[in-house]
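Right, chain A next:
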Amino acid sequence: MGEAVIVVALLLVAVSATAAVAVRDPVRQSLVLAVLGVVLAVLFTVLQAPDVALSQLAVGSALTPLLLLLTVRKVKRRGRRRRENEP
Partner candidate 1 sequence: MNGWILAATAVLGAGVGATVWGVATGPLRRRVVAQNLSTALACPALLLLAQGYDRPAYVDLALVLALLGPVGTLVFARLLAGELAGDPPRARALTRSAAGLGAGVVLALCVAVGPSRALLKLLVVGVLLVGGNLLASRALSGGMAGARRG
Partner candidate 2 sequence: MNRRRTLLAVVEVAAWWAALGALWLVFVTVVDPLELAVGAGVAGVAALAARGARRAVAGW
């Protein structure tokens, strides 16, 4: 009975990780990835590893989505500039 919370956390991680792979658009993928980071931190807490959860929270909740979104924006801008220059 005490393992119910571990089972729930594992299920959440499995579902959100599958969704992060299945979603194709990078912007939406970064949103799923932010949620996956939070859920992973909950899983680490449930498994009694709060130090790992703390670093996962610090990296996964704000930093990874920021880097992804900045990369997407830069790639889009470069593609637009190339399209303007070529024709």
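Odds and ends about this structure:
Here, contacts are C-beta pairs under 8 Å (C-beta built on N, C-alpha and C of every residue); 3 or more make two chains touch, one makes a residue touch a chain; residues count from 1.
Inclusion criterion for the candidates: all candidates are chains of the complex that A comes from, given by their letters.
Worth saying up front: this structure is predicted, and the values here are computed from it rather than measured.
Applying the touch definition to chain A and the options 1 or 2 in this complex singles out candidate 1.
Interface residues of chain A, counted against candidate 1 in their complex, comprise 1-2, 4-5, 8-9, 11-12, 15-16, 19, 22-23, 27-28, 31-32, 34-35, 38-39, 41-42, 45-46, 48, 50, 53-54, 57-58, 61-62, 65-66, 69-70, 73.
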